Structures are given as C-alpha cells and as structure tokens.
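Got a structure here, written out as structure tokens. Questions coming.
Removed: one protein chain of the complex. Kept in place: all other protein chains.
Coming up: chain A.
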C-alpha cells in the first residue's frame, strides 16, 4: 500500500461520518424546506408570514439582549475576579461557573423555582406588595435562563483575556495622565475586544438555538426553536420547520463567522 493511499484510507472514517451525519441531513433539510406547497417560496415565508417574522425578530432581539447583558455583567465580574485575591475566591469562581454543568432543562427548572408561580420572587413580592410577580413562563424567564448559562462562559473567557493583558499598558496610560475611566475606555476594553467578540458570539449562538430551557418554561414562548418544535410536532408542517431550521442555522453561522473574522481565533458554537 502506498503512503498516499494509506492516508486516504485513514481519512475514510471522517468522510463517512461527515457524509452520514452532516452533509446528507443538511442537504435533506434544505430540500425539505423547499418541499412544501409553496416550494422554494417556503423560505420566503419565514420573512413574509407575520407569525414567523415576529418570532424571528423576537429570537434575534432576545439573543442580542442576552449577549449584551452577559458581556456587561461578565466583564465586570471577570475583571474583578482576575485582578483581586481574596479568601473564598476559588469557591466563588467555581460557583459562578457551575451552570456550565447543567443542561437547559435544569436551568429552566431553576428559573421556575426562582420566578415561577411558587417561586422565591413571587413570594417576596407577595409579602411586600401583595402581588405575586411571576415571569418564569415568558420570554423574560427565558432571558434570565440564558443569562444564567451564558455568563459563566463569558466570565472564563474574559478572565483568561484579562490575565494576558499587559499591566504595563495601564500603567503607561496612567503615567500619561489617564484616570480610571479613561484607562478602561482607551486601553483595557480595546485590548479585551477580541475576547468580547469571541465569547459574545457564543452567547448569541447559544441564546438563538437553545431549546431545553425554553421547552421547560413554556411551549408558547415565541422563539425560533420552540416554533420549529411546534410546527414539526403539532402541525406536522415539515417543510416550514425545515425552512425555519435552515434560517436559524444561517443567522447563527453568520454571527459566528463574523466573530471569527473579527477575532481571528477559533470561535466554537455551543449550546
């Protein structure tokens, strides 16, 4: 056996796996999406049909809001955790990154325990104002759930980036007269930008496509993964759910690709 054919033989399993579990289903999905009564126009329906369009916009807004709030919270926390040494720091970091271990169902369950009908927040507001505050079963509950599992990832990324930050840059800026805010604005945040883009893209992709949390909270939340699920299982609308799937995939892929071209480093999808 020649060296070359040996290499090809080694690549065979990869080729089989790629074809069987990636290329074929993707192709099938794309074909199915165009297989409805409207044909290729089925894809257009995602944008034209008000229900689909609203859901699409909702999902993107939810993902964007999750990303922005996650970045703000996680950057401040990550910077503090990386720069300060105090008793209990290791425990705190372990706790903050704990949600990484949970599947979406558990996160959803925790949101219900927090903001559901028997939730902590409801109890508390009932005692204070005589009214139960319940928002677990809405898009706000979902937002909270996504925050919960996006923050740990971003904190870890930001901490790694802060660690690599040259303290000399901040000292140089200060020596030139820059106060604390100016140092953050002109030196620290620009240096952390690649980390923001990379971890923000992951947070966005996760919030776009995560299903477990949404499904646990309620089946009538207007987000794309839920819509795909209901179209598929309840309405048996195969072509529309396929078209929606492709649309979701393209948006997420586009964001990740954009992030990759900005940061240059590998950005892996997650969720």
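Note that a contact is a pair of C-beta atoms (placed from the backbone, for glycine too) under 8 Å apart; a residue touches a chain by one contact, two chains touch by 3 or more; residues count from 1.
Everything below uses one rule, namely that contacts and distances are computed from a predicted model.
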Record-based protein name (UniProt) of the chain missing from this complex, from "ATP synthase subunit b", "ABC transporter ATP-binding protein", "Alpha/beta hydrolase" or "Carbon-monoxide dehydrogenase medium subunit": "ABC transporter ATP-binding protein"
Of A:25, A:39, A:103 or A:190, the residue in touch with the unshown chain: A:190
Chain A residues touching the omitted chain (full complex): 166, 168-169, 171-179, 182, 186-187, 190-191
